[in-house]
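A single protein chain has been omitted from the complex, and every remaining protein chain is retained in its original position.
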Amino acid sequence: MSYLATSHFLDDNEFVDKYLYSMRTGELDLSWMDASTKDVHCTSANERRGLTFRDLDVDGYGFSDLPEVVRENRCYAPRGAEIPDGVPDMQASVNRSSDVWAYNVEGYVEEAMSRQWDATTDIPWAELQEAELPEEIGKAYAQLLTFLTEVEMIATDVPAKWMGQVNADFIEVKNFIALQAMDEARHAEIFRKRALSTGYGLMRASVQNEHNLKFLRDAETFSEASVTLHLQAEGNVLTMFRFSEYISPTDADKRMFRLVMQDEARHVGYGMQHLKWLMKHNPECRETLHAHLEEAENFLFGSIFANEVFEPFVILSGKGLKKENIDKGLVITGMFQMRQTEEYFERLDKCGLTDRRERSRLHEVYEMTKQGLAAQGAI
Amino acid sequence: MAYFADRQYFDDPEAIKRGTEFSEGKLILDWYEIETDRVRCTPSDPRRGLTYEDCSKGTYSWDLLPEFVRHNYSMAARGSVLVPGLPDMGYTENRKSDIWADNIGELYEESKSRRWAPAVDVDWKALAATDFDPAVTASMCQLCTTLSEVSLVAMEFPSRWVYAINQEFLELKSLLCAQMMDQARAVEVFRKRALSSGGLKRASANVQQALKELLMADNYIEGSIGINLLVGSLLLGVYRVAATASTIDAHLFRRCQQDAARLVAYGMGNLAYHLAHREGRQEVLNEYLDSVEHCFAGIAGATEMLEPLIVIGGGGTEPGQVASGRARVASIYRVVVDEYLGRLATAGLERRDRSRLPAFFAAA
Partner (left out) sequence: MKVDFPSASFFEALNDRMAQEQDRFTRLGYFDTTFGVTVVGPGERRRNYLLNFEVYECMGAREIDNLEGEDPDFVLEADIAQWQDMLRNIQSNGGADTDHGINTLTHFGEGMKVIYDDPERHDKLFRFSESIQEYFDLAADLKIEYAS
């Protein structure tokens, strides 16, 4: 038994007597009516949006007044409530705003709640039933979908792992985490369903890729987890979704990628806004982040061994396995990889980690590849 | 805690060679040769779309999940080809009968289908224009403060376990994510309901102590019974009372009730599956419930839960209203306990003669 309440309620005479007295006599305590909390009446700033978290950002309850270090609330009380003696400690280990907060996190939560969709009904599965994919395309697509199914649940496990560690005062972040977990579950679902509806099924797991996933999950701090999961990995996946939409074999597949893309963009958005916040409010963590990104980039470079990820791209973008298809596919895939890396550094720049380029070995490789492609006239 | 790659790839001649070969068009294509079960899953009912049940086919079926998952500790998708070298993700929930339920697919699909958004699915403007007795308004603020605490813990329960559950149980992990979202929505709507009509009131030490004991259960099945069945059953009753405050609240709390009912349904399914596949567990779980059912009383009987329910149930604090509220709450608590014990019995755990809860709530 890992935790026991400070009272056994059925054996606690004071508790039992008070309950029975209230129920039998109707004499209520009602001291909670005089709780020392702010009297507020929040309304929608924009009725079409309804009542949003931003509308609740008022004196006594708002996120704008959150201190850098939360010292008062260690329990499950909602922010702004009166906290009586005797509440338990929820054992949160993330109690600094700068460790989790992000500009506009309240907006991302509302967007996530309002833009939920359903992989079961929002894809024209009947239309896909009619689509016969040629063997080369079908197998390549099934392999790509296998990879995507494999990666998505890590982005469920990472936020879930941090949920209980985050102080209850950061409720908007906790809700964002919950919604991200659901988004990712839906992504794993839709890619699995699509793979199992192609007529080819799932293909081969990716060793190289999975070690990278374990690295993402086992980050030491929430910020490290966020910068590699939200910004680097999901940023890369976002570019991959855009690319996948481009190479999708049917219109219904394009729709599928557009839907997952909007969720992914929200997660990347949160990651960027968190990094910006972190750089502004806790810039001393810069070196730690660089060290973490160094290893993340090492994994990324090592993904060259994940041929079960890149080769399907080549086949899908070149539309076949003949030499001319492969040649065309390689050019398109090369451009995609360049774009992915470029966008990664752009995002870091935008968040204030501008010195990443000059310290990064991945950036060196990127520059060399770019020069090589330019010399060939490919870009 | 940090995990590192097996080498520095930037300095690895093999990696550089592979990169060069790839850019020259030398593909390996070993994955292309593998053959897996070539299924083509289709919707069994087009109105419903393509469900997880439709995809539980061939070698991909959840029916083939073994009781002990020993063959895969990685994130590989169930049914894909496993290759040497996949990492061990350290999952600790690898036994099907500890976590599974036969209604997982159905509940996951239902949770997505019946989604809603507090910002727009509650008529906040009409609520602001509704004329409430001031005591009922204050009570709703208190009740929503307490329910925020309960929902936060109900959100944390799945998050505590989801990353420890083997990836082979994908549909269950997905349902737990849906529960996290459902409870995040509850946290949101209770905060909004309180802050739109006066603000939060007082947190409850008793409620939180009871919740922490349940949340921190040593193993999954105990936690599942505690949070999904014990707390979930109580919530279904509390929402029934809260729904009587106004027509807007009726809509709001019916939605919450729907979400809580899925918690309860999974809790029942999980318990039923567990007991059907494991001998001798009745007594162990009965002993667990002997020890934690006091938490139900701690939450239901806490001043910060009980009193606002009485005021809302009766419509105010005048003696007649309080009397009516007491009668309603006493009745609903008895019903809730009866329903809770009925659910346990249906799932295979008879404890109507053993539980102390009926006597406690009958005494009032």
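Per-chain numbering from 1; labels A and B assigned in written order.
Heads up, the rule we're going with is that a contact is a pair of C-beta atoms (placed from the backbone, for glycine too) under 8 Å apart; a residue touches a chain by one contact, two chains touch by 3 or more.
Given the structure is predicted, the values throughout are model-derived calculations rather than measurements.
Trainee: For the chain omitted from this view, which of the shown chains does it touch?
Mentor: B
Trainee: Write down which of B:Val69, B:Leu172, B:Leu236 or B:Val337 is the residue touching the left-out chain.
Mentor: Spelled out, the listed residue whose C-beta touches the missing chain is B:Leu236.
Trainee: Could you tell me which of B:Asp98, B:Glu156 or B:Asp249 touches the chain that is not displayed?
Mentor: B:Asp249
Trainee: If the hidden chain were put back, which residues of chain B would touch it?
Mentor: Within chain B, the residues that touch the unshown chain are 45, 47-48, 109-110, 112-115, 236, 240, 243-247, 249-251, 254-255, 257-258, 260-262, 264-265, 268-269, 313, 328, 331-332, 335, 339, 342-343, 345-346.
Keep this in mind: only the chains that are shown with their structure count from here on.
Trainee: As a quick test, compute the distance in whole Å between the mean CA positions of chain A and chain B.
Mentor: Going by mean C-alpha positions, chain A sits 20 Å from chain B.
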